[in-house]
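Attaching a single structure in structure tokens format; questions to follow.
All protein chains but one are shown at their positions in the complex.
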Amino acid sequence: MRRQVQEDFPFLREAAGPLRYLDNAATTQKPLQVIEAFSRCYRAACAPVHRGLYPLAARATADYEAARRRLAQFIGAPRAEEVIFTRSATDSINLVACAWARRQLRPGDRVWVTRLEHHSNFLPWQKICRERGAELRIIELGRDGRPDFDAASELYGARTRLIAISQVSNVLGIVNPVQQVAGRARARGIAVLVDAAQAAAHERIDVGALDCDFLAFSAHKMYGPSGIGLLYAAAPRLAEMEPFIVGGGMVDEVGESESTWVPAPARFEAGSPDAAGAVGFAAAADYLDAIGVGALGAHVRALADRAMRCLSEISEVEIYGPSQEGQRAGIVSFNVKGLHPHDVAQVAGEEGVALRAGHHCCQPLMKHLGISGTVRASFAVYNDESDIEALCAAVRRARRLLLSE
Amino acid sequence: MRRQVQEDFPFLREAAGPLRYLDNAATTQKPLQVIEAFSRCYRAACAPVHRGLYPLAARATADYEAARRRLAQFIGAPRAEEVIFTRSATDSINLVACAWARRQLRPGDRVWVTRLEHHSNFLPWQKICRERGAELRIIELGRDGRPDFDAASELYGARTRLIAISQVSNVLGIVNPVQQVAGRARARGIAVLVDAAQAAAHERIDVGALDCDFLAFSAHKMYGPSGIGLLYAAAPRLAEMEPFIVGGGMVDEVGESESTWVPAPARFEAGSPDAAGAVGFAAAADYLDAIGVGALGAHVRALADRAMRCLSEISEVEIYGPSQEGQRAGIVSFNVKGLHPHDVAQVAGEEGVALRAGHHCCQPLMKHLGISGTVRASFAVYNDESDIEALCAAVRRARRLLLSE
Amino acid sequence: MLDHARHPRNRGGLELAEIVRRGRNPQCGDEIEVGIAVARQARGEVLASARFRGRGCAVCIASASIATDALCAMTRADAVRLTREMTRWFGAGGAAPSGISPALQALALVRDYPARLRCALLAWQALSEALDPDAVKPSTPG
Partner (left out) sequence: MLDHARHPRNRGGLELAEIVRRGRNPQCGDEIEVGIAVARQARGEVLASARFRGRGCAVCIASASIATDALCAMTRADAVRLTREMTRWFGAGGAAPSGISPALQALALVRDYPARLRCALLAWQALSEALDPDAVKPSTPG
């Protein structure tokens, strides 16, 4: 697969020195198709969105709304109005917390998250629950290291208002049974938010089939530009949301002390939209669809399995998460006994192998595992087996260099 | 000046057909210097900011923080930590409303804005005042059409917590005496927020000299990329601000029910930063400084004066705002009696003259003027006298076409 | 369309209307009132008159002029159907409602300017409410 996309990724040629980029769960590299869609917007003449009466502005508006429709289609959203452009997955989740949950939660209500959640899908709930006197509950990990949804008694209880879970864990690569959770929640009128930040690039997302209420992700983790993300909000929930960020573009009539708002999605997009970002975002969806999300997912899963096999041959390496093959998305977290994860990543970095180390914005999970952090390798379309060899060589080198015994 | 920058702006060559872009107060075109700084970030290999231990990530972090320092210098901020990257001016102002004012305002307190403010510097205050039981007061326009700060009795009264005013009006081109207001407010311990959205490209901003508490603007109105803006918050105010958007990158330790935060500015930048946007933003500052903000301001002011002279020769044209020359930033708003502003802009648009028409996100001002909207021409570095001729020709044509008499 | 804007038909004279409905677009400051009068004839209820007054941009006025022109003398059922089809067509695009006049087709030009859509829709929506007070008000882009 790498050979097939070699020409698409200028960083493969332009990076100084050999670069094994294995920090794809943090952010991916961008293909030319995206970079060009993006810079074309800026070269060809910019215009404001939604506000102009001249042809250029009409085109900017049309491009922006076409990007929205493209992304709605990408995630299987029945209506384009259900797609709100935000700055990032983090921004999207905060929007739900502040525009929807703040209004919905009553004292004693419960919001559930898993032990695995990224801070961006944890802190907004912690904050809003405190503010509203609601209770934040955690779906703990079971024996097999996966969130044990069945053991979370009262998960679907009468006091539960929202279940907010990631589709794919950014540390362990675990794929959560979002479809099943959404189905059970739906039957009890409980809202479900899916943090799809790690799923967007390599798993098929279909909000129609999922039947979830909210879904959030960022463009920059799916080969798209930074600074833009989206929130899918199902029409009935959209109707329950209050404006959050207020300002130009989202107000209908400004009154003396109260104002009225334009309909969604513009209601939730105050300020000048990031039109070039939206176009780049849509170009990333095009890129993914051209390769096929299924093929991409299979590719990164195979690499993760292989990395797991190779790493486990190094003594003192401990791997976290599912140990069976085919069970994890393209993410592997591990530690070398006696070494701090930062040191492993730094030695690897000096060898040109880009790994992430630390708590990965998942302190609740780290506490549970009783560690301060892990080293993480995460894969993308341009990685291949040679990257895994380099990874293992770097880990071996770190051991030699840093372990005194 | 246009000749000097001709080569910098690809849209001048790439736009289909003749384009007189006079909607610069909505968004400006981008010079190659910015487009390239920007796409270089994406071509050369991306990496996450603030989180990596390999050289590429260290460079991404360094580039991002260098952009922050560059912008701090651009606005004369003494400390780079006082510059927070946001999505836009709108986002910045909402951040102050939600992270600072929500905590500071007590029932009966007052927030003052002028009659001229953009919705983005009006609605956040309307919302937060309602929420906190505070009072939103308006500095009305005086006889000369400018905000009459002296007539606003109690502006500097004991109940005033905040004065939020634009440096330059996006409709009338009026330049507010922000320095003077900030000085008087300072003496009474009142906070001042300056909406510099329209000032950033063409007026020198110096928060040190201004001695204001907050200042906000967007990159896309100063030849920079869309999707990024900044908030300057003076250190003492920064210390009074609570986290607003919460998630990855801004938390120090996640606790069971409470968390602790990293220091500013990261505390207010949850989620993956828009590194390419920040680099493009800094490149825009470089571009402006290379030409000289003083020269730029003089250029657009001269064009506005000329446009005013030429338009006033057309019968039935009414011009709003200061009528003396040299009194307005590069923005002219007008109407043709008997014609709806939308129709004038549309006819002009079909002639290749890009004008904005409508309320310009300033409904409170429109109500005061007793009109539904204006036609607006706003100027930038690449405009010249020929654009003004085209503007006037288009207005004449609209009259011929649409006025039946 | 320009002709309708410069010389609008059916403007004013709402005093005789039986049902009056108002449409507003605070975004543009457009404000329009439409009034209809219904006569009972052999073929059912027929619109004896459809008139409007108000202020707005050329698109808004032309659209009101064209709409009232088109509906006048139609049966109520036909008028309801036409207003529905026209509003749907403005919003969603696709094929023009069958058999509409060139003046109505000209209105489709505004689809190139999404910002003007609401101007063009204003009179139609007000008319639709006047004709069929139970109909759900469609949401419009801002």
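We just call them A, B and C in the order they show up, numbering each chain from 1.
Convention: contacts are C-beta pairs under 8 Å (C-beta built on N, C-alpha and C of every residue); 3 or more make two chains touch, one makes a residue touch a chain.
Just so you know, these numbers come straight off a predicted model, no measurement behind them.
Shown chains touched by the hidden chain across the complete assembly: A, B.
Annotation: of B:E14, B:E131, B:E154 or B:D252, B:D252 touches the absent chain (contact as defined above). Residue in contact with the omitted chain (choice from A:R159, A:H342, A:H368 or A:R396): A:H342.
When you scan A:I138, A:I371 or A:A393 for touch with the missing chain, the hit is A:I371. Check A:A209, A:I314 or A:L401 against the missing chain and you find that the one touching it is A:L401. Taking the whole complex into account, subunit B touches the unshown chain at residues 50-53, 57-58, 61-62, 65, 249-250, 252-253, 260, 262-263, 266-267. Counting the whole complex, the residues of subunit A in touch with the unshown chain are 340-343, 346, 358-359, 363, 366, 371-373, 401-404.
We adopt the following convention: only the chains that are shown with their structure count from here on.
Subunit B and subunit C have Cα centroids separated by 39 Å.
For subunit C, residues that reach two or more other chains under the stated contact definition are 26-27, 113, 115-116. Across the assembly, subunit B contributes 342, 346, 358, 363 as residues in contact with two or more other chains.
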